[in-house]
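Working notes, structure below.
Missing here is one protein chain; the remaining ones are kept as they sit in the complex.
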Amino acid sequence: MEKKIYLDNAATTKTRSEVVEAMLPYFTEKFGNPSSIYEFASQNKKAVDESRSIIAKALGADSSEIYFTGGGTESDNWAIKATADAYSQKGNHIITSKIEHHAVLHTCEYLEKHGYEVTYLDVDENGIIKLDQLKKAIRPTTILITIMFANNEIGTIQPVKEIGKIAKEHNVLFHTDAVQAFGQVPVDVNDLGIDMLSASAHKLGGPKGIGLLYIRKGIKIRSFIHGGAQERQRRAGTENVPGIVGFGKAVEIALETMDARAQKEIELRDYLITRVLKEIPYTRVNGDRLRRLPNNANFSFQFIEGESLLIMLDMNHICASSGSACTSGSLDPSHVLLAIGLPHEIAHGSLRLTLSEENTKEEIDYTVDKIKEIVDKLRKMSPLYEDFIKRR
Amino acid sequence: MEKKIYLDNAATTKTRSEVVEAMLPYFTEKFGNPSSIYEFASQNKKAVDESRSIIAKALGADSSEIYFTGGGTESDNWAIKATADAYSQKGNHIITSKIEHHAVLHTCEYLEKHGYEVTYLDVDENGIIKLDQLKKAIRPTTILITIMFANNEIGTIQPVKEIGKIAKEHNVLFHTDAVQAFGQVPVDVNDLGIDMLSASAHKLGGPKGIGLLYIRKGIKIRSFIHGGAQERQRRAGTENVPGIVGFGKAVEIALETMDARAQKEIELRDYLITRVLKEIPYTRVNGDRLRRLPNNANFSFQFIEGESLLIMLDMNHICASSGSACTSGSLDPSHVLLAIGLPHEIAHGSLRLTLSEENTKEEIDYTVDKIKEIVDKLRKMSPLYEDFIKRR
Amino acid sequence: MYTEKVMEHFSNPRNMGEIENASGVGTVGNAKCGDIMRIYLDIDENGIIQDVKFKTFGCGAAVATSSMATELVKGKTVQEAVQITNKAVAEALGGLPPVKMHCSLLAEEAIHAALWDYAEKNGLKIEGLRKPKSDVHEEEEEIEY
Partner (left out) sequence: MYTEKVMEHFSNPRNMGEIENASGVGTVGNAKCGDIMRIYLDIDENGIIQDVKFKTFGCGAAVATSSMATELVKGKTVQEAVQITNKAVAEALGGLPPVKMHCSLLAEEAIHAALWDYAEKNGLKIEGLRKPKSDVHEEEEEIEY
């Protein structure tokens, strides 16, 4: 098999060809600045508005509540820092979880250096926060709860609606990083009681470098990026028209295909998990088996190290990840896997496979065969495995 | 003439077709996340690095000093806010000018609300800052001088090298917003003594939504957008690979064609200015006649209002601007025109035409004919003109 | 950003011009804000507005509201003209963008200013008529060309 097998859709997705097609006219033909007054540019303003309304509908939000950004990371930074700034009169306490993406964690750490206090909630062995602990963590000075919708490594989906309810009861704003969830599972901001939500186009078939922040009407957070009057004066900078158009198209398709896609991915994923668990000993699946993104499988293979596994998979044209892509090159094992209670050595030996609708059973079979072969090879090479066998 | 005449290249430029072509493979084929470990994604890392090195060379900088951002506005915000943050021990004073883009001005205003002090330097009647005033403005607590390279409305180019020298003499960091200058005129960060520089791809034939901040080696400013370890841990967020590749290609072409382009644009622009001044009475040119961007012409037509003029030009398929596009819809006259000493009524009657190499003499002739016709029509409608004539 | 009706009135403004020896002339707004409207009224002995002209320095909406305002007062009695509100002008144009609503206010004021001038000249008192707020010329500035 010479063709590459892409199993890293949580890192980024292929931009759909329909999306690229939708974007193309906005580079060389309809290239005007949407803020310009003339007809030629106003068609671009219209295109931006159309995208905004597609996306608003997908979230159950109003168009005026959607603000385009340069990506999910910017959205997270904006939501958290601007809330901290705008509500500093009320308090200086923020609640988050130990398994957030670094876009949230490092932003919280930045705020800690600037006089804010942050509570990092624990998660259970499946990666779900404890609602009791959340309730207890709320103080009179708490201004924000920011808990991710679904985890990028282990795919666990949080009890978002319950969190929204608790936030509302305590009159605290609730932001959720839905970068991995939006487009994969249904998200309705009103039903779920979400006040702010981050998303990123490239995780759902759209282009890189474009994201959004949903801000519920009435929330008085200010700009994070100051300048021109774009995005209703809340996010300055010339609008990335092709990116916004592409984001809209990608969301449109993602929503239309969501059910069928999820069904197909869940079937393939469960087949993958079943085969791996059955055929490779000393292996576990990380994350909740039910409350989980349709396309996420995360394994730990005892006695072996993840990077070696990844490189060998790569030699077999299989693209996979050992954790979040952003931290590869780092020597620390994933903070998410440690938070769910894995010992370091096990955390080091983990593998994330995230599917798309384009993957086939044939690809999965080939992948499992290769994983089996490689795990076997690496275990033969492993002093930990040697000790384990000898001790038996 | 049915074809549109685009004379608003300072608002945004058409993305060059070569640029789009360079970007295309990175959407649907080489779509991997550059932070991923596998071969398939590492080609994207290479593409990003190549772009970075093209751009570094164009600025006379080292590759490791170029950080990609989501646009010029983000770059300005980053440079100014992160400097304020990182050097707050040294002082809380920033020097800028009255004619900066709102990306700088509103960021400075934000900092003023957070305990920083900002001096807004005056400019002379051509829009050039006064070096004496700059020197006098420097205090022991001054941590940053941020003066734009070239103005987006009147095209005036600042004495950047002299500013760099003064900054260095006083051991103050010097940031310049070169969004309008980069790609139009030569920029060498070392020769000019620039410590930080903002640029934006869509102003030089690249795509929207991608910019850069040059940060001189050794300057200890921190991240503005926190999260993953991208951009040498200084700017988090999945890299906008197609955008970065497009930016690199656009810079490559902009640099190659700069001399010929500037010559052509200057010729056309001077022809335009000469005809307008000769044929339309009660008209002035704003900005310095020599220290000026090659493609910028900015006029004030007495007794008439700019928006009416723009709409009528638009009816004749001519795309133009009355100031910075970001503030259209606002009722205030341009802060730049007021800063160079224009009275409000004159500032209201101004028109910015910014050329590209694609404009022709025929287009310019048609445009001047139309301006003449429209100004005449609007003056006939103007009570100010009526009073003026009667008073004579 | 503008309705078709606004664009139509902007492109083909009705009643643009001056009236010599007008019964009443009113000028409102100022150059600083970027809009000045002047309305000329020709009112007959029965208080009916026989003719009306305007001159406007301002944006597209300013021109269109001036044009529409003159259309609305033409042929009306002075009493009727006083009743014309900025909303009526805006509505007749199919609406205005929020940032441009002040133009319709200016048009209403310009009618009042012209009627005020007419009332003063003739020693009349017209019910509902307001004194115009300011004179444009106070704020004019000079520049060398």
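In order of appearance the chains are A, B and C, and numbering begins at 1 in each one.
Keep in mind that, in the parts below, contacts are C-beta pairs under 8 Å (C-beta built on N, C-alpha and C of every residue); 3 or more make two chains touch, one makes a residue touch a chain.
Note that this is a predicted model, so its numbers are computed, not measured.
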item	value
Touching partners, among the displayed chains, of the absent chain	A
Contact partner of the left-out chain, one of A:Gln302, A:Ser321, A:Thr354 or A:Thr367	A:Gln302
Selected from A:Ile143, A:Ile215, A:Ala320 or A:Ile346 as touching the chain missing from the view	A:Ile346
Which residue of B:Ile37, B:Ala79 or B:Ile225 touches the chain not shown here	B:Ile37
Residues belonging to chain A that touch the chain removed from view	282-284, 302-305, 307-308, 311, 315, 329-331, 333, 342-346, 348, 380-387
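Following the convention adopted for this analysis, only the chains that are shown with their structure count from here on.
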item	value
Chain contact graph, described as a line, ring, star, complete graph or other shape	line
Farthest chain relative to chain C (centres taken as mean CA coordinates)	A
Centre-of-Cα separation between chain C and chain A, whole angstrom	57
Distance from the mean Cα position of chain B to that of chain A, given in whole angstrom	34
Contacts with two or more other chains, residues of chain B listed in rising order	307, 311, 329-330
Sites on chain C at which at least two other chains make contact	1
